[in-house]
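A single protein chain has been omitted; all remaining protein chains appear in their positions.
Coming up: chain A.
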Amino acid sequence: MATLQYILKRLFLMIPTFFLVMIIIFVLVRFLPGDPAIAIAGDRASDADLEAIRERLGLNEPMLVQFWLFVTNTIQGDLGSSILMRAPVTEVIFNRLPTTAFLTLYAVGLSLLIAGPLAFVAALNRGRWPDVLIRTVFQVGLSMPVFYIGLILLTFLAAQLRWFPVGGYGDTFGARLYHLFLPSVAVALYTSAIIMRNLRSAIIEVLDAEYVQFARAKGLPNRLILGRHVLRNALISTVTLLGLSIGNLMSGTLVTETVFAVPGVGRLMLEAIFARDYPLIQGLTLTFAVLVSVVFLLTDLFQSTLDPRMRLT
């Protein structure tokens, strides 16, 4: 019951957040130099053409009227029509969203698979060569830009060895796992480096905690100590970190989707900005805001189940 109340309260608090996001994005896109009418009609269009386009898009209305229309339409679930795609913004976004969601979750999954075991190995061998080796390798991963990692992976694993396709995203679940493997790895290498460092120090901290010393003294088997006491407690900060890095992951898709030719919302955002597609930029930003807010909420909920001491207020 308390949890439900908490969720409702959090959802209610999201409303002012979204309103703020709407104001900011509305003002920001209109401060971008460059006229959407020129972006649509091209540099060669006549002034009369541009005027007609502005009229059609409602860009000649006063700012406040435009903002009022934006807010009222959004509340009714109408994000307007994309200038670039000539289709409703909601439809355009929902067509592309599953691909990005898949890519992001895939990358998170891979990050955990890579970072989890290695963090344990590093922590348990603190200061010895496996620890140093793992940390060095991840340091390199952390300092390389995602697009560069992406191009290296593409060049060797896709173009030369031909183990993976260079781009695209497949039709079936299996095909998607295969097609999106390289882009996910490119993103995961960066995220897993962050997670590994965090998890490693969390594990070390927990290993030194008195209750773990006590469990050892009790003669509990190592497997049980690590599984029940160490992992659970070390995970708390990692989950928070993962939740917080969702924003990073999302912005990472802008680059990854472009390099790997994956038709998701990240690439869509880039196209929308270059085309000065106001409705689409607004719609995408709102979608990102909703997603990030929901992930934050889920993170908090998950944290409280891991650690009952954290009260949901």
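Structural remarks
Methods note: contacts are C-beta pairs under 8 Å (C-beta built on N, C-alpha and C of every residue); 3 or more make two chains touch, one makes a residue touch a chain; residues count from 1.
Criterion: contacts and distances are computed from a predicted model.
UniProt records the chain missing from this view under the protein name "Diguanylate cyclase", selected from "ATP synthase subunit b", "Diguanylate cyclase", "WD40 repeat protein" or "Alpha-D-ribose 1-methylphosphonate 5-phosphate C-P lyase".
For the options A:Leu124, A:Ala261 or A:Val290, the residue in contact with the chain missing from this view is A:Ala261. Only one of A:Leu84, A:Leu231, A:Leu249 or A:Leu291 touches the absent chain when the whole complex is considered: A:Leu84. Note that of A:Gly42, A:Pro62, A:Gly77 or A:Pro308, the residue touching the chain absent from this view is A:Gly42. In the full complex, chain A touches the omitted chain through residues 32-36, 38-39, 41-46, 49, 84-87, 92, 95, 151, 154-155, 158-159, 162, 165-168, 258-261, 263, 267-268, 271, 274-276.
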